[in-house]
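Dropping the structure in here first, questions after.
Shown here: the complex without one of its protein chains, the others still in place.
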Amino acid sequence: MKKTFTKFALAGLMASTMIGGAAAEETIKVGVLHSLSGTMAISETTLKDAMLMLIEEQNKKGGLLGKKLEAVVVDPASDWPLFAEKARELIEVNEVDAVFGAWTSVSRKSVLPVFEELNSLLFYPVQYEGEESQRNVFYTGAAPNQQAIPAVDYLMNEEGVERWVLAGTDYVYPRTTNKILEAYLKSKGVAEEDIMINYTPFGHSDWQTIVSDIKAFGSAGKKTAVVSTINGDANVPFYKELGNAGIKAEDIPVVAFSVGEEELAGLDTAPLVGHLAAWNYFQSADTDINAEFIEAWHAFIGDEERVTNDPMEAHFIGFNMWVKAVEKAGTTDADAVIDAIVGVSVPNLTGGYSAMMPNHHITKPVLIGEIQEDGQFETVWETSGLVVGDAWSDYLDGSKDLISDWRAPMSCGNFNTATGKCGGSGS
Amino acid sequence: MMSSFLFRAMDARAGIFIAILGAAIVLVPAGNLFVPESSPFHVPTYAVTLMGKYLTYALLALAVDLVWGYCGILSLGHAAFFALGGYAMGMYLMRQIGTRGVYGDPILPDFMVFLNWQELPWYWYGFDMFWFAALMVVLVPGILAFVFGWFAFRSRVTGVYLSIITQALTYALLLAFFRNDMGFGGNNGLTDFKDLLGFDIQADTTRAGLFAASGIALVVCFLICRAITRSKLGKVLVAVRDAESRTRFLGYRVEHYKLFVWTLSAMMAGIAGALYVPQVGIINPGEFAPANSIEVVIWVAVGGRGTLVGAVLGAVLVNFAKTWFTAALPEIWLFALGGLFVVVTLFLPKGIVGTVSQGWTALRQRKISADYEAGSDDPPSAPPHSPAARANITPPKPPAPVPGNAEPQPAE
Amino acid sequence: MSFLKTFLVFLCVAVGLAGPAFAQSDPEALRPLINELAKGKYAETEKQIGALVATGNPAVAPALEALGEGKLFFRKSDGTVFITEKAGKSYLLTDPLTLEAAGEAGKREVKKVKVNNKLRRVIRSALGSLTLMAPDPAVRKSAAEAVFKAQDPASIEALDVALQAETDDGVRTVMEQARAAAVLNSDLDEAEKIKAVDTLSDMGNRDALSLLINLENTSEGVVKEAASLAVAKIEKSIAAWNAAQNIWYGLSLGSVLLLAAIGLAITFGVMGVINMAHGEMVMIGAYTTFVVQELIRTTAPGLFDYSLLIALPLAFLMSGLVGVAIERGVIRWLYGRPLETLLATWGISLILQQAVRSIFGPTNREVGNPDWMSGAFELGQMTITYNRMWIIVFALLVFAGLMLVLKKTPFGLYTRAVTQNRRMAASMGIRTPWIDALTFGLGSGIAGIAGVALSQIDNVSPNLGQGYIIDSFMVVVFGGVGNLWGTLVGAMTLGIVNKFLEPYAGAVLGKIFVLVFIILFIQKRPRGLFALKGRAVEA
Partner (left out) sequence: MARATSLLYLDGVSVSFDGFKALNELSLTIAPGEMRAIIGPNGAGKTTMMDVITGKTQPDSGEVFFNGAVDLTGEDEASIAELGIGRKFQKPTVFESHTVWDNLELALKAPRGPFATLFHSITESERQRIEELLELIRLGAKRDELAANLSHGQKQWLEIGMLLAQDPKLLLVDEPAAGMTDAETAETAELLKDIAKDHSVVVVEHDMVFVRSLGVKVTVLHEGSVLAEGSLDHVSADERVVEVYLGR
């Protein structure tokens, strides 16, 4: 520890990087940038553990390019500017070759310029609002078209829902998702008055009024469903209130995009059976590769009760893609990896293969699951094939003409097909 | 008049402090820009930005110390002024992006395009001009502080009541800025800045420049605070801190004095925020979090309340500890940081600077008493202007406040 | 669906007239039909359910029930269907017809018959029709409720039969309502429909409203008019109930605030310690509840309903002991320097959070609601959930208990004496250090039992305390520091104001308004709601 301090003090304060480079010859360093304290620790700590497990497994297989992988873990403490600072520290001081991390949109936005400036790699594992494609970032979570729209389709076709409550936490992911959904629903002929949109703050804990509003909205004689983009912590009190208020999935189903196995682990799910979630992976996926993954996870974490979830699978896919791309390029150099990784295809945990697309999003199956009494999801519907992540939504005015392709010669994250130029929609 | 006012700010102690800061302002950017990377004296850009951030925090701590250390107003909401200054700067930087945003809209920032805003809200006008934004950096926090202080001090809200309503203020602002409908980018805040006054914000030269600007702002504000605390006004402030109602009976309008330093302090916090934002590259409502304001108070307490140098030192030390702990002990750093706070409170009750100067005073006192024994029959005493002298007379355990007739006074 | 409806009618009538005869018929004849359930997708399963119901044999009910609950599995090897119960890593099998035990099967040998919401709805209405004549009135009632939700005109005849035989008035009302709901969907004449509208209008709740609005939109003439009238009437009464509902929500939020703040009213209000670790005391209480429930789950599942009662004293002790330790270890050195208590307790709160994160992990832990705290009941047009109700009762009990302790016991007397005049109390022989420690322990312990209650409605995570600390300080300061009544009135006022603002302003703006309200209120009364006047104030 003394050595670390000296190293940091020198690098950080006294202007020396001499010692910093010494270890880089023997290992390939991988940065893990997930909050281990603060409000997001609840979700992100698991991902840090998942990364450590993946790196350990890779080392058991002999490492990468003949070198061992070394994880560098830092704690950005759910503090968004600190994410940028820690990203810079990982890249400049620790000289990592790739970073796996971030959860919230704002933490990703905060680190983007750093990765761009220092030309490093970020693998971002969480479902997000889209409307972004950056050369140095790989989006291994779902874009809105890989989660939200299929879920709404399911409810419309299978459950015959005609009236919609779009409830979300007031930040950019729910805002965008709801905007896309609203446009989509209207295009399907749903009337304005059959859509109710509601936003709440982060960590909202008193859901009495909103649940009763939902109940009232649902008593207008049409089949009603709730599309929930409520974030993390606020879900537990929301579902508790829902369960106690006696809103049954058979009457008003709730489909959530941010509720996975991990969130359910904090809940008594008996009253919630039948409520839905849309993801690209469920722990209940009945495949051999998933069984192995779960087994490895339980062994690594030393707890049979710990669940796996979708962002973990995203890291699993992202990490394997990076490993494969590095092997293909024969180097960890960022530019070489960025060129090599497009088109790389690795197994996902639901029995298929996911591929990195030129827009730095990946292909995924979409699964709709119903909550079971044991806190797991049962897949009730899935897409027949893989869905390609769409960086720019077709349902938003500002982005419907935009596409992204990071291969030469286009190499552009926001190419406008209407004007034929790179650089957004212009005006 | 003005020159004597500033002249008052200088003495040996301030001189040393300013010399150290001045050296940093010159050496750090030089070490980054002119020393080759291979040299052991090269300062990495990462370190420049990090230290630049510390300096803005130090300025914020200085602002808090001015109101709390000298006037006894315990603000648990100073991060609000910091964040407002930051937002004013962020809005300028946002407007500078122009067509380089992902949607390429020349006027509207990305988040507005994205949420289908058709035109720029009125309160965004003018922020494309630096002078306007710079003015807003001090005016917005200043006016908010003035209005808030005008009511609160006139109503004689004091002690813990004042502290809690400052907390309510920052919490309310947190929630307000968090709303996407407000037009400040919601939870994501303002980010993806490109350039500042035409300089690329990611260039090493700009970073070095920002570091130097933060350092200079800190020196200037330090001198202003120093001049204030050493003027008669400073004496009135301490009088207000120690015996507010007595000061009133002497004919001083306590509320005016409070309002003056409070507003000034808010403006300094705003400047700190404005310098902070381009260096970290993002401003979002998280900066308004009440916990941030509490942390600032802790920096000041660790460094030494009522000593301007202490506030600066405390801010830099605690943040350095945080940077180091979060990287070296990512899993358990909260134990270390929490433990640090407890230990400092228990063993360094006057903060680092307070304790050091207490020791210094004790030494001097011994010397003085030796002198007295030699030639004078007056008893030795603590020299004036020394917070440590007060420490000597603090009884080890005075009675706890009484319910009902004396509410707890965090501001003492 | 339509053939299912026809058969349902047939079945219900048949059961009503000659149920026993069917019950005695050979159950084995049903087995192939039941085993069919193992095959095909949801659409097929729906048909198979229809076929089962079409047999009219009540013996299929257990299998359908199990299917609805997700307990119906089939053996992969031969496709036989069983009702299962999970036992460790394997399943206990039960024959779906004879209900006799049929051995065990490993996890990988059996597979669940999949159901989704739609199937559950079909099963619910099928079971409803099947059990309208059940001997148990409670079952009949829930059957009638299920039929009400199905609104299937085909069930009218069955309901008529059941109504004739019905003896229980409560069940009869529900059946009539179910019949009315079905009538609206049928092609019966206007007179029948208007009668149904009347029944629903009397029912007067949101379910009835929903049906009537639908009718209003689809019907014509007299029926439409009657429906409009009824809708207007129900909407009026619902609007009136809304005010009551808001007050209830406000009280409920207020009681949560009270619970969170009341411990702080002691450590901060009475003792003057700016206790930033207060939230973590609440957190410790919640985690104690979690540990108690885990132990009960593994050792004595039967006691689960009493888990909260067992957790209460333990949470009080745990948080109280931690509180005493903090007081003895840190705070006692800081009396008279309240500000420094802020600094030290902030440090302690960081340590406690991280400690919990290290011990229990960073994720949410599950704390279950015991039966008596689950669900809701209707009071007029208000839905009152049991957990909220008990929390209000509990908050008031805690408040009353605390008042008693402080006013009527020697300990309370000593506490007041010490906090009012330490030197005098000490010279009268009171051990002031112990009183300090115990008072701080009391405040912390109360925070702990608040944690037990809050674990019922909120996350049990290391962040639990952080969510309440600011609100708690607001409540104590708003009410007037050092005054417990102020804390009570303050909490309830803020709760109710918040809940009346929320429907108009939304949750975020509502909260902002409440904060601004507090700021303005403090201008008006700089020492909170229940401030003391006079000379003593400035002392």
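Letters are used for the chains, namely A, B and C, taken in the order the chains are written, and counting of residues starts over at 1 for each.
Definition applied: a residue touches a chain if its C-beta (ideal position, glycine included) is under 8 Å from a C-beta of that chain, and two chains touch if they have at least 3 such contacts.
Fair warning: this is a prediction, and the values are worked out from it, not measured in the lab.
The residue touching the chain not shown here, chosen from B:Phe17, B:Phe151, B:Phe199 or B:Phe260, is B:Phe260.
Screening B:Leu144, B:Val160, B:Ile228 or B:Val312 against the full complex identifies B:Ile228 as the residue touching the chain left out. If you put the missing chain back, the residues of chain B touching it would be 1-2, 4-5, 228, 231-233, 235-236, 238-239, 242-243, 245-254, 256-257, 260, 378, 381-384, 387, 389-390, 393.
Please note the rule applied: only the chains that are shown with their structure count from here on.
Centroid to centroid, with C-alpha atoms defining each point, chain A and chain C lie 31 Å apart.
For the pair chain B and chain C, the distance between C-alpha centroids works out to 46 Å.
Separation between the centroids of chain A and chain B, computed from CA atoms only, is 36 Å.
Residues of chain A in contact with at least two other chains: 36-37, 170, 199, 201. Chain C has residues 353-354, 466, 508, 511 in contact with two or more other chains. Residues 36-39, 41-43, 45-46, 158-159, 170, 198-201, 203-206, 208-210, 212-213, 215-216, 218-222, 233, 236-237, 240-241, 243-246, 249-251, 253, 262-263, 265-268, 271, 273-274, 276, 370, 372-374, 378, 380 of chain A touch chain C in their complex.
Of all residues in chain B, only 28, 31-32, 35, 37, 40-47, 49-51, 53, 99-107, 111, 113-116, 175, 178-180, 186-189, 191-193, 202, 280-282, 284, 286-287, 320, 323-324, 326-331, 333-334 touch chain A in the complex they form. Residue ranges of chain A in contact with chain B, taken from their complex: 1, 4-5, 8-9, 11-13, 15-18, 36-37, 73-77, 79-82, 84-86, 88-89, 92-93, 104-106, 109-110, 112-114, 116-117, 131-132, 170-172, 175-176, 179, 199, 201-202, 396-399, 402, 413-414, 416, 423-427.
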